[in-house]
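Take a look at the following structure, please.
Here the complex is missing a single protein chain, while all its other protein chains stay put.
Moving on to subunit A:
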Amino acid sequence: MKLHKFKQMGMNIVIDVNSGAIHVVDDIVYDVLDYYKNLSLDEIINKLQTKYNKEQLEEAYDEIRQLEEEGMLYTEDPYKNIILNDNGPSYIKAMCLNIAHDCNLKCKYCFASEGDYKGERKLMSAEVGKKAIDFVIENAGPRRNVEIDLFGGEPLMNFKVVKEIVEYARQREKETGKNIRFTITTNATLLTDEIMDFIDENMGNVVLSIDGRKEVNDNIRIRYDGTGTFDDILPKIKKMVEKRKDGKQYYVRGTFTRENLDFYNDVMMLADEGFKEISIEPVVLEDKHPLSLREEDLETIYEQYDKLAEEIVRREKEGKGFKFYHFNIDVNGGPCVYKRISGCGAGYEYVAVTPDGDIYPCHQFVGNEDFKLGNVFTGIENNELIKTFKNGHIYNKPKCMECWARFYCSGGCQANNYSFNKDIHIPYELGCKMMKKRVECAIAIKAKLMEE
């Protein structure tokens, strides 16, 4: 597919898939594009003469032709050989450190089986953590930026080790000249003043989990005694966010499920609490799970994204804007084509490490023995699997090659693809549909804001 067009917020938007060019067009061009490639100008005039006059159609046709000649419409894909010829080494430079395979909550949708990843409840030792830091530094090769996500379970159940690992990384950073960026993802229940100060000082990003409205959050994000967490975490999250001055990143992050398909209200609740960096993401669960999102929910989900996009534009114009993670597409920048065609990086640039030091392609594969890549003490044992992930890019995903959004999502989540289709090369279709909607919204927001 070379072209994608859609209508949003009163605009007709056309994306030239391969060049990334984006156009806002009038109704005439929008209609002519339906026939441009298959019919002659005379045939198009014949077809559309009841709607538009000949002169208008000729003008529209000419403008389309001009953009086509300038490489901004119907562009061919010039990138394929870049990736097929890329036989160079890959470098693991991003790591999800599962600091704790344990959690003090039992959220109903947890992919990690309430923190234990279907294994033993366990905390990472400082020894394993430090070895993991050594591993990623060694394997990052020439890459200067190294990312470490402190993850779980709930990583703050093992705060002592978090501190030791960060301290060790800072020392290794000086020795090696690497730039190590930490992120921590926490359910916020264990945040204290001391921990918040530590996080603020040492973390490049902090991801704070809350699902939105109290009734929504407390339906899902519960303690072992069944009580909800909202009243405990909201003040802590606010305090943590208040500390993030000078552009330091944070994300207030939640998940929506079939039980809050009206998640627009959850995003708004968080925005009204003053948060400026918000992410509310679709739950990924097998169809039979009561909280799973299904095909029949899509219409409602699309409406929610539309409403959200309109509200974001409205607030932005009033100077009260906020960032919604999935709409943060910089249409004039963002990652280069080399990144976009290589995918998310799981399994060859990005790995996850368990408390035992076992290495998996990403946090979502943890616990699946077929996907074990090795161990931080003994190194990579399954190089074939690394190759499989490296080759798991859009050009090896036939469905992606038919999709206009391939340079935005870059092939989707390998773990989701695998869990739904038992093959990383076959996209998780429901996820694709929501992704496409979000990309449309993101582009429409930018177009709308540029319009005025």
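One rule holds for everything that comes next: a contact is a pair of C-beta atoms (placed from the backbone, for glycine too) under 8 Å apart; a residue touches a chain by one contact, two chains touch by 3 or more; residues count from 1.
By definition in this document, contacts and distances are computed from a predicted model.
J.: Looking at UniProt, which of "Six-cysteine peptide SCIFF", "TRAP transporter large permease protein", "Spore coat protein JA" or "Alpha-D-ribose 1-methylphosphonate 5-phosphate C-P lyase" names the chain that isn't shown?
T.: According to UniProt, the chain not displayed is called "Six-cysteine peptide SCIFF".
J.: Check the options A:D26, A:D297 or A:E311 and report the residue that touches the missing chain.
T.: A:D26
J.: For the chain that's not shown, point to the residue among A:E147, A:D211 or A:D266 touching it.
T.: A:E147
J.: Give the residue, chosen from A:G153, A:G212, A:G343 or A:G374, that touches the chain omitted from the document.
T.: A:G343
J.: Among A:L41, A:L261, A:I329 or A:I380, which one touches the chain that has been omitted from the display?
T.: Result: among the candidates, A:I329 touches the missing chain.
J.: List the residues of subunit A that touch the chain left out of this view.
T.: 14, 16, 18-26, 28-29, 59-60, 63-64, 66-67, 71-72, 75, 78-79, 82, 91, 93-94, 96, 111, 143-145, 147, 149, 151, 181, 183, 185, 205, 207, 251, 253, 255, 279, 281-284, 325-326, 328-340, 342-346, 349-350, 362-364, 407-414, 416, 431, 434-435, 438-439, 442, 446-447, 450
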